[in-house]
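All protein chains but one are shown in place.
Now for chain A:
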Amino acid sequence: MSASAIFVLDLKGKVLICRNYKGDVDMSEIDHFMPLLMQHEEEGLLCPVMSHGNVHFMWIKHSNLYLVATTNKNSNASLVYAFLYKLVEVFTEYFKELEEESIQDNFVVVYELLDELMDFGFPQTTDSKILQEYITQEGAKLEVAKSKVPTTVTNAVSWRSEGIKYKKNEVFIDVIESINVLVNANGSVMSSDIVGSIKLKTMLSGMPELRLGLNDRVLFGLTGRDKGKTVMMEDVKFHQCVRLSRFESDRTISFIPPDGESELMSYRINTHVKPLIWIESVIEKFSHSRVEIMVKGGKEFLMRAHFGLPSVENEEAESKPPITVKFEIPYFTVSGIQVRYMKIIEKSGYQALPWVRYITQSGDYQLRTNV
């Protein structure tokens, strides 16, 4: 169904650590991985799936590591990649940075995690906050805590443990919108969209029930309210904690939040965005040894750059990288989305404060040049 074995390799293809889950693919098959990868690279046909005989390699790269899954079945490829990225996430939360050194420094925990994260090729508990409750780096110290399976592991609420306590109950909500724009060399906007993300930092005691209210146009439509200042979300994606069927039926966003930081939801808005930052550029190549680039940004900036270049020229054609813009605008959402309320109900009846912040930033903001 998914992976037969998982390998972590260094950049040269040496196995740093591996786990054989099913035993139906010879572990030495991994020796073919690096030669295959190099062959694909040479042919310019790099691909996330490669095969050698009847063994298939699905791989991702993270810092100086390759994470590779092998299989000889018709595996669920999307599950495998999602799992490999989850591995990166879990390891990163455990070791801060995931790289060759952190694997070696923590091989005992890595083995433990590999044993817990997947069984016979089936991903199991992958929530690092919960895993940290019973797989710890300081084995000896937390022996007591480890002698029990947190009920969370098999609870329907598998992302939050019971018995969490805070003196001050607060939840911080960040609404972050990224603008993706693709502008053609002649200045026309080819495509644009907004990808929004609502992140939580939850510091709430107990098992609170939360309900988030947005100025969602579909919701306002359902309840027959004025749709004046509402936002049409093209697609919405939720964290595991959100009750999807409830949202599907009446657009209510209700959930028991994970403790600490998490991404509650993301959304995509398709409306045509007028580029917030406009850039005009003129690039002239005078001869072999001089390039002039003029960039005019907004009303205020003009950059003129001359490059005196050595008169040696590359035989091959050069690529034409677009101008990418990075920016951040606080206290503003380009879509006009608003958090109308965040209701927090816990059976102990405490009062909790929600804090909201809005940020707009550049996503994939590219302006093609005229070279």
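Definition applied: a residue touches a chain if its C-beta (ideal position, glycine included) is under 8 Å from a C-beta of that chain, and two chains touch if they have at least 3 such contacts; residues count from 1.
Methods note: contacts and distances are computed from a predicted model.
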item: "DNA-binding transcription factor", "Leucine-rich repeat cysteine-containing subtype", "Cell cycle control protein" or "AP complex subunit beta" - which is the UniProt name of the missing chain; value: "AP complex subunit beta"
item: Absent-chain contact - pick from A:Gly44, A:Gly224, A:Pro330 or A:Gly349; value: A:Gly44
item: Among A:Leu11, A:Met38, A:Val108 or A:Leu222, residue touching the chain not depicted; value: A:Val108
item: Contacts of chain A with the absent chain, listed as residue ranges; value: 1, 15-17, 20, 22-24, 44-49, 51, 54, 56, 58-60, 71-79, 81-85, 101, 104-108, 111-112, 115, 119-126, 134, 139-140, 143, 146-149, 153-154, 156, 158, 182, 184-185, 190-191, 193, 195, 234-240, 242-245, 247-248, 263, 265-266, 268, 316-322, 364, 366, 368
